[in-house]
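One structure, pasted below without further comment.
Removed: one protein chain of the complex. Kept in place: all other protein chains.
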Amino acid sequence: MRHSTRIAVGPVQFRVGSDWAEPIAALDRLYANYSKHEDRPADATVRLFAARPWRRWLRPSVHIGGDYVVPDALPLPLSMGLLAAEMGMNLQVALGWRRHLLLHASAVAKGARAVILSGASGSGKSTLAALLGEGDWRLMGDEFTLLAPESGEAFAFPRAVSLKNEAIAELASRVDPARLGPLLAGTPKGDIRHLVPCAEAIDRMDEAARPSLLLFPRFGGDAAVEPMGEGEAFVRLTEASTNYIALGEAGFDALTRLVREVPAFAIAYPDSASGMALVEQLWAEAAR
Amino acid sequence: MGDRRYRAAPPEALRVEPLGQLTAIFDRRSVQTHLVVTPMPEILAAMGAEPCDAEMLAARLAADFDLEGEGDVCAIVAERLRELAELGLVTPA
Partner (left out) sequence: MSAIETLVDLLAGRRDPEALNPGEWDGVIGVARAEAMLATLAKRLADAALPEPVAQLLADQRRAAEVATKQALWEAEMARRALAPERIEFVLLKGTAYAAADLSCSAGRQIGDLDILVGRQDLGRAENALLKAGWEWVKSDPYDDAYYREHMHELPPLIHKSRDRMIDVHHTILPRTHRKTPDPLAMLADAVPTADGFAVLCPTDMACHCAAHLLADGDLQGGLRNLWDYHRLAGEFAAADPGFWGKLDGRADQHGLRGEVHRAARLARDLYGAALPSGWDRHDPTDRWFRRRLLARDDWGRPTDFLLQQAFYVRSHWLRMPLAMLARHLWTKWRKGHNPASKGTSSA
(Lines give C-alpha, C1' and ligand atoms only; values in the text may rest on other atoms or scores of the structure.)
Protein backbone atom coordinates (compact mmCIF):
# COMPACT_ATOMS: atom_id res chain seq x y z
CA MET A 1 0.00 0.00 0.00
CA ARG A 2 1.04 3.49 -0.80
CA HIS A 3 1.47 4.69 2.80
CA SER A 4 2.24 2.63 5.83
CA THR A 5 3.63 2.57 9.32
CA ARG A 6 4.31 0.09 12.12
CA ILE A 7 3.40 0.31 15.79
CA ALA A 8 4.23 -2.05 18.64
CA VAL A 9 1.71 -2.01 21.49
CA GLY A 10 2.34 -4.50 24.26
CA PRO A 11 2.71 -7.93 22.67
CA VAL A 12 1.05 -6.91 19.39
CA GLN A 13 3.01 -5.70 16.39
CA PHE A 14 0.82 -3.80 13.92
CA ARG A 15 1.45 -2.81 10.37
CA VAL A 16 -0.97 -0.19 9.11
CA GLY A 17 -1.39 0.49 5.40
CA SER A 18 -3.41 3.30 3.91
CA ASP A 19 -4.51 4.68 0.56
CA TRP A 20 -3.99 8.16 2.03
CA ALA A 21 -1.03 9.84 3.69
CA GLU A 22 -2.99 11.75 6.33
CA PRO A 23 -4.04 8.92 8.66
CA ILE A 24 -0.49 7.51 8.64
CA ALA A 25 0.94 10.90 9.43
CA ALA A 26 -1.53 11.28 12.29
CA LEU A 27 -0.62 7.85 13.65
CA ASP A 28 3.08 8.60 13.43
CA ARG A 29 2.60 11.79 15.45
CA LEU A 30 0.41 10.11 18.07
CA TYR A 31 2.70 7.10 18.43
CA ALA A 32 5.99 8.96 18.04
CA ASN A 33 7.26 7.60 21.37
CA TYR A 34 6.41 4.00 20.59
CA SER A 35 8.80 1.51 19.01
CA LYS A 36 8.16 0.73 15.39
CA HIS A 37 10.20 -2.47 15.49
CA GLU A 38 10.98 -2.46 11.80
CA ASP A 39 12.52 -5.90 12.09
CA ARG A 40 9.69 -7.59 13.86
CA PRO A 41 7.10 -9.33 11.68
CA ALA A 42 3.61 -7.94 12.05
CA ASP A 43 1.05 -9.96 14.00
CA ALA A 44 -1.81 -7.86 12.73
CA THR A 45 -2.47 -5.91 9.54
CA VAL A 46 -4.75 -2.89 9.34
CA ARG A 47 -5.76 -1.43 5.99
CA LEU A 48 -7.47 1.87 5.41
CA PHE A 49 -8.79 1.70 1.91
CA ALA A 50 -10.93 3.38 -0.70
CA ALA A 51 -13.79 1.26 -2.01
CA ARG A 52 -13.08 2.33 -5.56
CA PRO A 53 -9.88 3.86 -6.91
CA TRP A 54 -11.54 7.21 -7.62
CA ARG A 55 -12.83 7.42 -4.05
CA ARG A 56 -9.32 8.30 -2.96
CA TRP A 57 -10.03 11.81 -4.17
CA LEU A 58 -13.77 12.08 -4.86
CA ARG A 59 -15.57 12.41 -1.51
CA PRO A 60 -12.80 10.36 0.06
CA SER A 61 -14.12 7.87 2.55
CA VAL A 62 -12.06 5.46 4.53
CA HIS A 63 -13.04 1.81 4.78
CA ILE A 64 -11.56 -0.12 7.66
CA GLY A 65 -10.04 -3.48 6.97
CA GLY A 66 -7.00 -5.67 7.22
CA ASP A 67 -6.82 -9.26 8.36
CA TYR A 68 -10.44 -8.90 9.33
CA VAL A 69 -13.10 -6.80 7.67
CA VAL A 70 -16.61 -6.19 8.92
CA PRO A 71 -18.87 -6.57 5.89
CA ASP A 72 -21.22 -3.67 5.21
CA ALA A 73 -19.49 -1.47 7.77
CA LEU A 74 -19.90 2.23 7.07
CA PRO A 75 -16.76 4.08 6.08
CA LEU A 76 -15.55 7.28 7.77
CA PRO A 77 -14.69 10.57 6.06
CA LEU A 78 -10.98 11.16 5.52
CA SER A 79 -11.02 13.85 8.21
CA MET A 80 -11.59 11.02 10.71
CA GLY A 81 -8.89 8.81 9.26
CA LEU A 82 -7.11 8.57 12.60
CA LEU A 83 -10.27 7.25 14.21
CA ALA A 84 -10.55 4.71 11.41
CA ALA A 85 -7.00 3.58 12.09
CA GLU A 86 -7.69 3.18 15.80
CA MET A 87 -10.90 1.27 15.11
CA GLY A 88 -8.99 -0.88 12.66
CA MET A 89 -6.40 -1.78 15.28
CA ASN A 90 -9.13 -2.67 17.77
CA LEU A 91 -10.88 -4.81 15.20
CA GLN A 92 -7.83 -6.87 14.27
CA VAL A 93 -6.95 -7.55 17.89
CA ALA A 94 -10.52 -8.26 18.95
CA LEU A 95 -11.05 -10.81 16.20
CA GLY A 96 -7.56 -12.19 15.67
CA TRP A 97 -5.61 -12.31 18.94
CA ARG A 98 -5.32 -15.74 20.49
CA ARG A 99 -2.39 -15.58 22.87
CA HIS A 100 -4.25 -13.98 25.75
CA LEU A 101 -7.83 -13.78 26.90
CA LEU A 102 -9.08 -10.40 25.72
CA LEU A 103 -11.31 -8.37 27.98
CA HIS A 104 -13.05 -5.12 27.11
CA ALA A 105 -11.52 -3.48 30.11
CA SER A 106 -9.08 -0.84 31.12
CA ALA A 107 -6.37 -1.57 33.65
CA VAL A 108 -4.03 0.42 35.84
CA ALA A 109 -1.20 -0.94 37.97
CA LYS A 110 0.65 -0.03 41.11
CA GLY A 111 3.84 -1.97 41.53
CA ALA A 112 3.23 -5.52 40.46
CA ARG A 113 -0.54 -5.50 40.97
CA ALA A 114 -3.38 -4.22 38.83
CA VAL A 115 -6.97 -3.07 38.92
CA ILE A 116 -9.13 -4.18 36.04
CA LEU A 117 -12.09 -1.98 35.13
CA SER A 118 -14.47 -3.89 32.92
CA GLY A 119 -17.25 -2.21 31.05
CA ALA A 120 -18.73 -1.32 27.72
CA SER A 121 -18.44 2.02 25.97
CA GLY A 122 -19.94 4.71 28.13
CA SER A 123 -19.15 3.03 31.44
CA GLY A 124 -16.40 5.55 31.97
CA LYS A 125 -13.64 2.98 32.27
CA SER A 126 -11.37 4.76 29.80
CA THR A 127 -11.67 8.13 31.49
CA LEU A 128 -11.13 6.70 34.97
CA ALA A 129 -8.10 4.76 33.83
CA ALA A 130 -6.64 7.78 32.05
CA LEU A 131 -7.11 9.96 35.13
CA LEU A 132 -5.60 7.35 37.42
CA GLY A 133 -2.74 7.02 34.96
CA GLU A 134 -1.99 10.70 35.40
CA GLY A 135 -1.62 10.12 39.12
CA ASP A 136 0.22 7.34 40.95
CA TRP A 137 -0.91 4.59 38.66
CA ARG A 138 0.63 3.07 35.58
CA LEU A 139 -1.86 2.98 32.72
CA MET A 140 -1.87 -0.50 31.21
CA GLY A 141 -4.62 0.12 28.69
CA ASP A 142 -8.01 1.72 28.24
CA GLU A 143 -9.73 -0.52 25.70
CA PHE A 144 -8.40 -4.04 26.12
CA THR A 145 -6.75 -5.91 28.93
CA LEU A 146 -4.90 -9.09 28.06
CA LEU A 147 -4.99 -11.99 30.49
CA ALA A 148 -2.45 -14.81 30.18
CA PRO A 149 -4.28 -18.14 30.56
CA GLU A 150 -1.55 -20.13 32.34
CA SER A 151 -0.22 -17.53 34.74
CA GLY A 152 -3.32 -15.36 35.23
CA GLU A 153 -1.22 -12.23 34.79
CA ALA A 154 -2.53 -9.14 33.08
CA PHE A 155 -0.55 -7.73 30.18
CA ALA A 156 -0.56 -4.11 29.10
CA PHE A 157 -1.93 -2.89 25.82
CA PRO A 158 -1.46 0.86 26.15
CA ARG A 159 -2.82 2.40 22.97
CA ALA A 160 -3.68 6.05 22.72
CA VAL A 161 -6.65 6.57 25.02
CA SER A 162 -9.86 7.46 23.22
CA LEU A 163 -11.40 10.36 25.15
CA LYS A 164 -14.97 11.24 24.34
CA ASN A 165 -16.94 14.43 24.81
CA GLU A 166 -16.68 15.74 28.41
CA ALA A 167 -13.69 13.55 29.18
CA ILE A 168 -11.63 15.56 26.71
CA ALA A 169 -11.78 18.70 28.79
CA GLU A 170 -11.18 16.79 31.99
CA LEU A 171 -7.92 15.36 30.76
CA ALA A 172 -6.86 18.34 28.66
CA SER A 173 -6.68 20.45 31.80
CA ARG A 174 -4.19 18.03 33.36
CA VAL A 175 -1.77 17.11 30.63
CA ASP A 176 0.80 18.68 28.36
CA PRO A 177 -1.08 19.62 25.16
CA ALA A 178 1.57 17.81 23.13
CA ARG A 179 0.10 14.55 24.43
CA LEU A 180 -3.27 15.13 22.83
CA GLY A 181 -4.20 14.18 19.31
CA PRO A 182 -6.33 16.30 17.00
CA LEU A 183 -9.95 17.00 17.85
CA LEU A 184 -12.20 14.72 15.82
CA ALA A 185 -15.53 16.45 16.09
CA GLY A 186 -18.87 14.94 15.25
CA THR A 187 -17.84 11.32 14.95
CA PRO A 188 -20.51 8.62 15.32
CA LYS A 189 -19.51 8.55 19.01
CA GLY A 190 -19.40 12.29 19.51
CA ASP A 191 -16.24 14.38 19.88
CA ILE A 192 -13.04 12.40 20.29
CA ARG A 193 -9.47 13.25 21.13
CA HIS A 194 -6.72 10.76 21.71
CA LEU A 195 -4.40 10.96 24.70
CA VAL A 196 -0.91 9.58 24.46
CA PRO A 197 -0.09 7.55 27.58
CA CYS A 198 2.71 9.04 29.66
CA ALA A 199 6.30 7.97 29.10
CA GLU A 200 6.33 5.50 31.99
CA ALA A 201 3.29 3.65 30.65
CA ILE A 202 4.92 3.34 27.25
CA ASP A 203 8.32 2.32 28.58
CA ARG A 204 6.84 -0.34 30.83
CA MET A 205 4.36 -1.72 28.34
CA ASP A 206 5.90 -5.18 28.40
CA GLU A 207 5.57 -5.55 32.17
CA ALA A 208 2.80 -7.79 33.40
CA ALA A 209 0.89 -7.25 36.64
CA ARG A 210 -1.16 -9.50 38.85
CA PRO A 211 -4.88 -8.62 38.89
CA SER A 212 -5.84 -7.78 42.45
CA LEU A 213 -9.11 -5.92 42.08
CA LEU A 214 -11.90 -6.31 39.56
CA LEU A 215 -14.34 -3.44 39.12
CA PHE A 216 -17.42 -2.98 36.98
CA PRO A 217 -17.90 0.77 36.81
CA ARG A 218 -21.06 2.58 35.84
CA PHE A 219 -20.97 6.30 35.26
CA GLY A 220 -23.96 8.18 36.66
CA GLY A 221 -26.00 8.09 39.83
CA ASP A 222 -24.91 8.30 43.44
CA ALA A 223 -21.65 6.75 44.48
CA ALA A 224 -22.27 3.13 45.35
CA VAL A 225 -20.29 -0.02 45.87
CA GLU A 226 -21.73 -3.50 45.61
CA PRO A 227 -19.68 -6.63 46.08
CA MET A 228 -20.15 -8.98 43.16
CA GLY A 229 -20.34 -12.74 43.50
CA GLU A 230 -18.00 -15.03 41.57
CA GLY A 231 -20.78 -16.34 39.37
CA GLU A 232 -22.00 -12.96 38.24
CA ALA A 233 -18.46 -11.70 37.68
CA PHE A 234 -17.76 -14.76 35.56
CA VAL A 235 -20.80 -14.18 33.38
CA ARG A 236 -20.02 -10.48 32.96
CA LEU A 237 -16.45 -11.24 31.98
CA THR A 238 -17.42 -13.81 29.36
CA GLU A 239 -19.68 -11.15 27.89
CA ALA A 240 -16.81 -8.68 27.99
CA SER A 241 -14.44 -10.97 26.14
CA THR A 242 -14.14 -11.15 22.37
CA ASN A 243 -12.16 -14.38 22.29
CA TYR A 244 -13.32 -16.42 25.27
CA ILE A 245 -14.92 -19.06 23.06
CA ALA A 246 -11.92 -19.35 20.77
CA LEU A 247 -9.59 -20.06 23.68
CA GLY A 248 -11.47 -23.15 24.87
CA GLU A 249 -10.45 -24.60 28.21
CA ALA A 250 -7.62 -22.11 28.64
CA GLY A 251 -10.16 -19.29 28.67
CA PHE A 252 -12.30 -21.17 31.19
CA ASP A 253 -9.25 -21.63 33.42
CA ALA A 254 -8.28 -18.00 33.18
CA LEU A 255 -11.70 -16.69 34.16
CA THR A 256 -12.50 -19.15 36.93
CA ARG A 257 -9.16 -18.39 38.46
CA LEU A 258 -9.64 -14.64 38.12
CA VAL A 259 -13.06 -14.54 39.76
CA ARG A 260 -11.96 -16.82 42.58
CA GLU A 261 -8.71 -15.03 43.39
CA VAL A 262 -9.73 -11.43 42.88
CA PRO A 263 -12.43 -9.51 44.76
CA ALA A 264 -15.02 -7.96 42.44
CA PHE A 265 -17.31 -4.97 42.86
CA ALA A 266 -19.86 -3.09 40.83
CA ILE A 267 -19.36 0.61 41.39
CA ALA A 268 -21.43 3.62 40.42
CA TYR A 269 -20.13 7.17 40.55
CA PRO A 270 -21.48 10.63 39.67
CA ASP A 271 -18.17 12.18 38.63
CA SER A 272 -14.54 11.32 38.06
CA ALA A 273 -13.34 12.43 41.47
CA SER A 274 -15.77 10.07 43.24
CA GLY A 275 -14.90 7.31 40.82
CA MET A 276 -11.22 7.64 41.52
CA ALA A 277 -11.86 7.82 45.26
CA LEU A 278 -13.84 4.57 45.11
CA VAL A 279 -11.01 2.86 43.26
CA GLU A 280 -8.46 4.00 45.84
CA GLN A 281 -10.71 2.96 48.70
CA LEU A 282 -11.37 -0.51 47.37
CA TRP A 283 -7.70 -0.91 46.48
CA ALA A 284 -6.67 -0.09 50.03
CA GLU A 285 -9.19 -2.62 51.36
CA ALA A 286 -8.04 -5.30 48.95
CA ALA A 287 -4.44 -4.80 49.98
CA ARG A 288 -5.26 -5.66 53.59
CA MET B 1 -42.71 -39.37 30.39
CA GLY B 2 -40.26 -39.77 33.18
CA ASP B 3 -38.99 -43.03 31.82
CA ARG B 4 -36.67 -41.69 29.09
CA ARG B 5 -33.18 -42.72 30.05
CA TYR B 6 -30.05 -40.62 29.84
CA ARG B 7 -26.38 -41.26 30.17
CA ALA B 8 -24.06 -38.84 31.96
CA ALA B 9 -20.81 -37.59 30.47
CA PRO B 10 -17.71 -39.74 31.03
CA PRO B 11 -15.73 -38.67 34.13
CA GLU B 12 -13.03 -36.58 32.44
CA ALA B 13 -15.37 -34.85 30.02
CA LEU B 14 -16.73 -32.20 32.34
CA ARG B 15 -15.09 -29.67 34.61
CA VAL B 16 -17.52 -28.60 37.23
CA GLU B 17 -16.51 -25.42 39.06
CA PRO B 18 -18.81 -23.94 41.70
CA LEU B 19 -18.71 -20.14 41.56
CA GLY B 20 -20.86 -18.85 44.37
CA GLN B 21 -24.50 -18.93 43.31
CA LEU B 22 -23.67 -20.40 39.93
CA THR B 23 -21.86 -23.47 38.79
CA ALA B 24 -19.72 -23.21 35.70
CA ILE B 25 -19.45 -26.42 33.74
CA PHE B 26 -16.87 -26.76 31.01
CA ASP B 27 -17.60 -29.60 28.58
CA ARG B 28 -14.34 -30.70 27.01
CA ARG B 29 -16.15 -32.56 24.24
CA SER B 30 -18.02 -29.55 22.95
CA VAL B 31 -15.56 -26.95 24.26
CA GLN B 32 -18.55 -25.10 25.61
CA THR B 33 -19.10 -23.40 28.93
CA HIS B 34 -22.46 -23.80 30.66
CA LEU B 35 -23.56 -21.69 33.58
CA VAL B 36 -26.13 -23.51 35.61
CA VAL B 37 -27.86 -23.26 38.96
CA THR B 38 -29.39 -25.74 41.35
CA PRO B 39 -30.65 -28.41 40.72
CA MET B 40 -28.51 -29.04 37.60
CA PRO B 41 -25.23 -29.75 39.38
CA GLU B 42 -27.00 -32.00 41.87
CA ILE B 43 -28.76 -33.92 39.12
CA LEU B 44 -25.51 -34.41 37.21
CA ALA B 45 -23.73 -35.53 40.35
CA ALA B 46 -26.47 -38.07 41.09
CA MET B 47 -26.27 -39.76 37.70
CA GLY B 48 -23.39 -42.16 38.03
CA ALA B 49 -22.07 -44.37 35.24
CA GLU B 50 -25.24 -46.22 34.25
CA PRO B 51 -28.13 -44.78 32.23
CA CYS B 52 -30.92 -43.54 34.46
CA ASP B 53 -34.32 -41.95 34.18
CA ALA B 54 -36.10 -39.16 36.03
CA GLU B 55 -37.76 -41.52 38.48
CA MET B 56 -34.47 -43.11 39.52
CA LEU B 57 -32.84 -39.71 39.89
CA ALA B 58 -35.72 -38.30 41.88
CA ALA B 59 -35.36 -41.17 44.32
CA ARG B 60 -31.61 -40.63 44.65
CA LEU B 61 -32.04 -36.91 45.20
CA ALA B 62 -34.77 -37.52 47.80
CA ALA B 63 -32.32 -39.69 49.71
CA ASP B 64 -29.74 -36.91 49.91
CA PHE B 65 -31.85 -33.77 50.03
CA ASP B 66 -34.98 -32.60 51.76
CA LEU B 67 -37.43 -32.32 48.88
CA GLU B 68 -40.55 -31.77 50.96
CA GLY B 69 -42.91 -29.36 49.24
CA GLU B 70 -40.91 -29.30 46.00
CA GLY B 71 -43.89 -30.53 43.99
CA ASP B 72 -43.73 -33.30 41.45
CA VAL B 73 -40.02 -33.98 41.69
CA CYS B 74 -40.07 -36.61 38.99
CA ALA B 75 -41.64 -34.23 36.47
CA ILE B 76 -39.21 -31.47 37.38
CA VAL B 77 -36.22 -33.77 37.02
CA ALA B 78 -37.53 -35.05 33.68
CA GLU B 79 -37.73 -31.48 32.41
CA ARG B 80 -34.22 -30.67 33.65
CA LEU B 81 -32.85 -33.81 32.00
CA ARG B 82 -34.40 -32.75 28.73
CA GLU B 83 -32.68 -29.38 29.05
CA LEU B 84 -29.36 -31.01 29.92
CA ALA B 85 -29.71 -33.15 26.81
CA GLU B 86 -30.31 -30.05 24.71
CA LEU B 87 -27.05 -28.65 26.05
CA GLY B 88 -25.31 -31.90 25.25
CA LEU B 89 -24.34 -32.51 28.86
CA VAL B 90 -26.27 -35.78 28.97
CA THR B 91 -27.08 -38.12 26.11
CA PRO B 92 -30.33 -40.00 25.50
CA ALA B 93 -29.46 -43.63 26.28
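As written, the chain order gives the labels A and B, with residue 1 at the start of each chain.
In this text, a contact is a pair of C-beta atoms (placed from the backbone, for glycine too) under 8 Å apart; a residue touches a chain by one contact, two chains touch by 3 or more.
Given the structure is predicted, the values throughout are model-derived calculations rather than measurements.
Just so you know, the chain we are not showing touches A, B across the whole complex. From the options A:A25, A:A94, A:I202 or A:A246, the residue with contact to the chain not on display is A:A246. The chain that is not drawn here is touched, among residues A:R99, A:R113, A:R210 or A:R260, by A:R99.
One chain is missing from the display, and on subunit A it is touched by residues 1, 13, 15, 17, 38-43, 45, 47, 49, 66-67, 71-72, 96-99, 245-248, 250. Counting over the whole complex, subunit B has residues 29-32, 86-88, 91-92 touching the chain that is not drawn.
Here is the rule we use: only the chains that are shown with their structure count from here on.
With centres taken as mean Cα positions, subunit B sits 41 Å from subunit A. Residues of subunit B touching subunit A in their complex: 15, 17, 19-24, 26, 28, 31, 33, 35. Those residues of subunit A whose C-beta lies close enough to touch subunit B in the complex are 229-232, 234-235, 238, 244-245, 248-249, 252, 256, 259-260.
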